[in-house]
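Structure below; questions to follow.
With one protein chain held back, the other chains of the complex are shown just where they sit.
Chain IDs A and B follow the sequence of writing; residue 1 opens each chain.
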Amino acid sequence: MTALLEIRGLTIDIARDEGPARVVDGIDLTVMAGESLGIVGESGCGKSLTMLSLVGLLPNRIRATAGSAMFGGKDLLKMTPGALRRVRGSEIGFIFQDPMTSLNPVIRIGDQIAEALIYQKGMTKPQAAIRAVELLALVGIPAPEDRAQAWPHELSGGMRQRVMIAMGLAGHPKLLIADEPTTALDVTIQAQIVDLVRDLKTRLNMSVVWITHDLALIAGLADRIAVLYAGTVVEDAPVAEIFDRPTHPYTRALLDSLPTLAGEAMSRLPSITGTPPEPGRRPPGCPFAPRCPLAQPACSDAVPKLAPVPGSDPRHRVACPIVIERAVA
Amino acid sequence: MTMIDTDDRPSGLWRDAWRRLRRNRLAVAGLFIIFGVVLVAVIGPWLSPYDFLSQNLDVRNQPPSASHWLGTDDLGRDVLARLMFGARTAFLVAIGVTVTAVFIGVSLGAVAGFFGGPFDRFVMWFTDITMSVPQLLLVVVINASLKQPISQWMEARYIETLNPIYRNSTLIDFVLVFGSMALISWPAYARLVRAQVLSVRNRPYVTAARALGLTNRIILTRYVLPNAMGPLIVAVSAGLGTAMVLESAFSFLGVGVTPPTPSWGNMISDGLRVWTNYPHLLVAPAAVLAVVTVAFNFLGDGLNDALNPKGQK
Partner (left out) sequence: MTALLEIRGLSKHFGLTLGAFGDRAATVRALDDFSVDIIEGETLSLVGESGCGKSTTGFCILNLHQPSGGSVKYKGQEIAGLDEAAMRPFRRDLQIVFQDPYSTLNPRMTIGEALSEPILFHGLASRAELPARVTDLLADVGMTPRFANRYPHELSGGQRQRVAIARALACQPRFIVCDEAISALDVSVQAQILNLLLDLREKYGLTYLFIAHDLAVVRHISNRVGVMYLGRLTELAPAGDLFARPLHPYTRALLSAVPKPDPRAPVNRQRLTGEVPSPLNPPAGCRFHTRCPIARDRCRAEVPEWRAVTPGHHIACHAVSRADKTNWEGQS
């Protein structure tokens, strides 16, 4: 397997009146060709901003200040806006969280998809219209010819998310980034969308990055999982490793605090005390140290680096010297 | 159970808004200009060696000089003294009109928005009617039809009581100008407040207040209105500027403050007639009016940003 995307030392700051606040602090991530990577973290951990920075869609006042993101031999962070725009449509597809507001309400959905094709692929209008119907069929929309003529408000949330996926696939991307695409959807619809993306990934031979806060959801979807906490990757491992041998104290606590259908009713859940730090108020050293049951004074000295876990899959890496020491012992 | 703790740093919504406002240079400039003009309006006429009414036909239409900083007008009156008194007129009218209009608008808009139903439909129907009548026409009609009877009534009262207050024609002017301008200004405030109240009244904290059993009066005054005020404060700031422009416009057209009481509007009107020969008579009041209006708008913009910081609900 070759690496499709290599992010090294990515750092993102929010410009604020009080001075810059760091939201992403030197993240390293690799996405292999044909792989699906799950990025898991709580709100404010920087998981969405990391991916938005790759395609130049960071909101105002938020900027990638250091690092590189090599994609197809080029550094995405150093590209001109024009070049990024071409990458965005054709090589990297994006699906957003809220299907209700991500479609233009005054353009028929077939035309919205066709517009991207005309612009990105230089298709003629009739070609694009045919391709748009094919894409709608690809994402499992029944009666795609009729649906292409529909307005966004005539579609349900699940159907709109399918349209968003069709638009994300319009340029035949090598990488599809899905930013919490099912958070706004009901559980039965969520299951449909997860199935669809899993199926499309295989059929179109894409890489998928799925951003989520839901560990259970990602279990059935990802080949590898990166757990983010307060702008750093704390654990990065193949999916089975994460669930069988969660190593970082944060990953373990996160898994323990998940209520499950098989769990014991009415019992107290193991929970992590406190809340994740706000951007700009990150503690020194390991950001999880203030909430960590294993924390020692040395944890506040330096931000720990990702290192392989001895005795595990070589791809299993964790940013916690304490658990690595224990694994050796 | 471990307790969650917090620090003791002082805080407050208004303190934060004030801090943000202070960082906005244009808004601070606007605030300074407004304070300056208010100060001049209050104490200026006492400091000036000239009375705004005293005529001196020897020094008619003089350009600015050391003795008359902004020159004199066609009756030899000091322009600066008249401008300073005009500032009083402008601020009195602006504040009087805005306070009246806001009071009517907020009461009707808040009650209409909060309770809905037939009263809401009636208020909205009434604002629509008021807003559909041309403003200028309304003011002219009110002034033209009421000025005469009120003056006659005041004259009669004076003869009856000999109370000098009934001889004060400026008072009639102000009451009529306040009244007619408030009448055309309140619907905008009513609509704004109603829209705000409609969006606030279904927020969970309002429903929570209902679930706590609190009365409608408490819910409206403590939960709904304080949260509907932000846009109103901005609108009031801009509205003060607009009221000044309106007052000037009406005085310019002769339906506002009657000469010889100075108003920037009637000064502009007088200056316009002779501006080719004595441009200072037009430029001075027009410039002051423009600067003050712009100052109010800068302040309004600044307040808008200070009260609705981006990225914070």
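The rule we apply is simple: contacts are C-beta pairs under 8 Å (C-beta built on N, C-alpha and C of every residue); 3 or more make two chains touch, one makes a residue touch a chain.
Just so we're clear, the structure is a prediction, and the values are computed from it rather than from any experiment.
Asker: Name every shown chain in contact with the chain that has been left out of the document.
Answerer: Missing chain, whole complex, touching shown chains: A, B.
Asker: With respect to the chain omitted from the figure, which of B:Ile95, B:Ile172, B:Leu198 or B:Leu214 is a touching residue?
Answerer: Missing-chain contact among the listed residues: B:Leu214.
Asker: From the listed residues A:Thr2, A:Thr80 or A:Ser271, report the one that touches the chain absent from this view.
Answerer: A:Ser271
Asker: So which of B:Phe85, B:Phe114, B:Phe178 or B:Tyr223 would be touching the chain we can't see?
Answerer: That would be B:Tyr223, which touches the missing chain.
Asker: Given that one chain is not shown, which residue among A:Val194, A:Val209 or A:Val309 touches it?
Answerer: Considering the complete complex, A:Val194 is the one touching the chain left out.
Asker: Who touches the missing chain here, A:Leu49, A:Val239 or A:Cys286?
Answerer: That would be A:Val239, which touches the missing chain.
Asker: Suppose we count only contacts with the excluded chain; which residues of chain A make the list?
Answerer: Per the touch rule, chain A residues meeting the hidden chain are 42-43, 156-159, 186-192, 194-195, 198, 213-217, 219-220, 239-240, 243, 253-255, 257-261, 263, 265-273, 275-276, 278.
Asker: Which residues does chain B use to touch the chain missing from this display?
Answerer: 1-8, 11-13, 203-205, 207-216, 218, 222-223, 226-227, 312-313
Criterion: only the chains that are shown with their structure count from here on.
Asker: Express in whole angstrom the distance between the two chain centres, defined as the mean CA positions of chain A and chain B.
Answerer: 52
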